[in-house]
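First, the structure itself, so that you have it in front of you.
Every protein chain but one is kept in place in this view of the complex.
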Amino acid sequence: MSQLLDGLEIGERIGKRIPEAVVEATPQWVVVHPQKLVEVATYLRDDSELNFRFLSGVTAVDHLDHFEVVYHLQSFSPNHMLTLKTRALDHDNPEVPSLVSVWRGAELQEREAYDLMGVRFAGHPDLRRVFLWEGFPGHPLRKDWLEMPGGLSPGLGRFPRED
Amino acid sequence: MSVELGHYLMVGAILFSIGLYVALAKRNAVGILMGIELMFNAVNLTLISFSRFVSPPTDVSGHVFVVFVITVAAAEAALALALAVVVYRNRETIDIDRINLMRW
Amino acid sequence: MDDVGSVVAFWMLSVMTLGAAVMVVAVRNLIYAVLFLILSFIGVAGLYLTLSADFVAIAQVLIYAGAVSVLILFAVLLTPRAARDNAETFLQVPGLVLATLVAVTIGAIALVTDWNEATRGAFPETAGAIGEALLDKYVLPFEIASVILLAAMIGAIVLVRED
Amino acid sequence: MIFLAEWWDLRDLGNPVGKLLELLGDHGPDWLPYAVSAIVGSITIVVFLLVSLLAFAWVERRLLGRMQARLGPNRVGPWGVFQSIADAIKFVTKEAITSRNVDRWMFWAAPVLVAVPVLVVFAVLPFGEGMVLADLNVGVLFVIAVGSVTAIPIFMAGWSSNNKFSLLGAMREVAMLISYELPQVLALLGVVVFAGTMRMNGIVGWQDEHNTWLIFLQPLAVLIYLIAGTVEINRTPTDIAEAESEIVAGYHTEYSGIKFGMFWLTEYFAGFAIAAIIATVYLGGWTLWGLEEWVPGWIIFLAKLYGLFWLFIWMRGTLPRLRIDQLMGFAWKFLLPLALINIFVAGLEVLIWRENDLAAEAVLPGFAIANLVLAGVLIVAWARFLGRARPSWRPARARLVKELGAVVYGQEG
Partner (left out) sequence: MTMKSEPFVVNVGPQHPSTHGVFRLRLTMDGEKIVDAEMVVGYLHRSMEKLAEGRTYTQNIPFTDRLDYLSAMSNNLAYCMAVEKLAGIDVPERGQFLRVIMAEFQRIANHAMAIASFAMECGVWFTPLMWMFREREKILDLFEMTCGARLTTNYVRIGGVSFDIPPEFMPAARALLKEMPERIAEYEALLMENEIILARSRDVGVLQPDLAIASSASGPVLRGSGVMWDIRKADPYAAYDRLEFDIPVGTCGDCYDRFLVRMEELRQSVRILEQALDMLPDGPASVNVPLALRPPAGEAYARIEAPKGELGFYLVSDGSPHPHRFHIRSPSYINLTPLRDMVVGLTVPDAVITLGSIDIVLGEVDR
């Protein structure tokens, strides 16, 4: 049975290794500071006891005033999970560091989050839109994106074409 | 109206000179090769018509010659095209005007 | 060579052969030129047939139309699109003059000379006779030809080999 | 038996034509019989091909349906027999699209030219005794030469379409045709060595005279020719020139309507042609050990032809497609050496036979057994020699694990 690790305990361990990294820790998750994110992720991956080699999922959540990027981590041996979060406080121009250098699996998922949520992942090797085409107005999964701006309606003819 | 040896020889002569012109005047190395092939064909045609009209029917020397010519032409074509590829690889052109490796 | 069929066949095939050869000179696109060259080869094969040289005619189709021309097509495709024109060099006019002179000379010789037309009988079956001649009277040239083919093959492979 | 060889004797369809020609020769100008025989022969061949096509377009789909646990066409007419007619009407009436950037002349010429070589092949194939349009004395060579010309219209189609997939398909097809011509020639050469003639009728006559089929004397050559022939007709497992999962439809990607129909029917015609060549050269053509006295020879021939075509359908329903480099490697590394060995052995055998003036009845069965054994040994040995042995550490099935062990992954097992 996969064990969900206690966020408080992990937060403490992270805090010991990388000071000032943990912003908040609850039993369900650990929130780390964006600046320390890559460092924390590398630690979580390489620590022989934690051994989070598998990044299960990356997604972003719009909390109206800030964005939260959620990482679901999985270790194969020992079998446990962890929910890691980081917060981008600037709602208009959210930016967090990319974790592609730590887990290749973040590549497409970060692109998706950028495309739909508009969270910029600094250091991503190929941060482009993936589902929507270049030139699409806005990022539709944001809570403030209610309809196509400027009286546009869906349909390719109204939009700048790809290349 | 009948077809004589002279008719075939004339066709051969015209074909040969077309081939000669192509070989002389074309800019593309592959084009020159095509001219040479045309000339081969003209010669073969002449050989066969001599064999038909001049030599006795039991003698197939003309045909044998043509078989040899075709053989050599095939070998020549393969080599020439290999050369064209090599030249293109080294000089990035097969334009005869610009292949001036051996100029002094 | 008096019957109607032979005469009609000769004129049609001659026109086809020479017309295609002229088109090889005239067309601008090298691929078209190769295709007209093939047509010319087939016309020559037809002329061989009117001369009752069936084996040579088939060999012509097999080797020239089937193999050499395809080789040329491949060579054309191996060159870039820009090099696929069929233009002439500065030798255009001298070449034309020389070719005309050659045609006139050969034609004149062909018409003036008394060719001592001995026989006009058709060969009953050339394939067997050619085979016997190749392995009897012409066995040395035959072997030399095969050596030439081998040498050409090895040479071509060595030339285009990448290393 | 007074009615034999009369014009109503259908055992040889040449009889009525012969009578007609005789009649014309008596009363008309001397070129008329030639012209009429050419026209009658061509029309007969084309009609035969079209009827076979219509029949086999349906038969193939029914057979494939049976192999694939489904029904196949069953709506148009009883058991769907009119399906091919409906398809033909559809081909003709559909729009023949010519896209803007194609090379117009070549694009239109290719589908017309592509059918010519396969039609011409049938001119030298005897459908029955004397039922052959042009009994060339270099028939075998003719068949190969004409087959090699097929590459040109296909190249034209692929190049003129101005489509990358088309060009890739055309290049593949041309490379394939060139490579497989050599094993084809060498396989047919073994037959020529035995029969001592390149005339198709002569080969059939030789088999009839010696009461044997060349398939028994040349088992390896039959196999090589069959494989090389499959390549020529562009059906699975060798349809890499139009491999739909890789290059959409190869050289006929851009074709539609009747132009596509031409390529499609050429594929069938080529299949019939290869089957007819095998039937003539290796399976005794229109002879069946004396049965041709009673059954019309052309029926025997067609039975063999259709039986071989059924083999093609079967292969299509079973085998996956090879990759281009594998297919080329197969021609050069496998078929060509074996064909060379085969022709060497055939020459040796004929030499032994002729030089010692042995009786055919005594020699041929021995040759047949020897060649069969040789073919088996050669194929197995050469395949062993070429084929990389299957890695022994690699299990044939997936490994099964009960629990997620401590060792998470690894290739140690």
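Order of writing sets the labels: A, B, C and D. Residues in every chain begin at 1.
We take it that a residue touches a chain if its C-beta (ideal position, glycine included) is under 8 Å from a C-beta of that chain, and two chains touch if they have at least 3 such contacts.
Note that the coordinates shown come from a computational prediction; the quantities given were computed from them, not determined experimentally.
**Student:** Tell me which of D:164, D:333 or D:354 is the one touching the absent chain.
**Tutor:** D:164
**Student:** Just to verify: which one of A:10, A:25 or A:55 makes contact with the chain not shown?
**Tutor:** A:55
**Student:** Touching the missing chain, which residues of chain A?
**Tutor:** Counting only chain A, the missing chain is touched by 1-2, 28, 53-57, 59, 61-62, 70, 72, 76, 79, 81, 83, 103-109, 112, 116, 129-133, 140-141.
**Student:** Which parts of chain D face the unshown chain closely enough to count as touching?
**Tutor:** 64, 67-70, 164-165, 168, 236-237, 239-240, 243-248, 316-326, 393-405, 407-411, 413
Keep this in mind: only the chains that are shown with their structure count from here on.
**Student:** In whole angstrom, what separates the CA-based centres of chain A and chain C?
**Tutor:** Their C-alpha centroids are separated by 71 Å.
**Student:** Two-or-more-chain contact residues of chain C, please, as numbers and ranges.
**Tutor:** 55, 59, 67, 74
**Student:** Name the residues of chain D that each touch 2 or more other chains.
**Tutor:** Expected reply: no residues.
**Student:** Considering only the defined contacts, which chain B positions touch chain C in the complex?
**Tutor:** 1-22, 24-28, 30-31, 33-34, 37-38, 41, 44-45, 48-58, 60-61, 63-64, 66-68, 70-79, 81-86, 88, 93-97
**Student:** Which part of chain D faces chain C closely enough to touch in the complex?
**Tutor:** 31, 34, 106, 136-138, 141-142, 144-146, 148-149, 151-152, 155-156, 159, 171, 174, 178, 181, 198
**Student:** Considering only the defined contacts, which chain C positions touch chain D in the complex?
**Tutor:** Residues 3-5, 31-32, 35, 38, 54-55, 58-59, 61-62, 65-67, 69-70, 73-74, 77, 125, 127.
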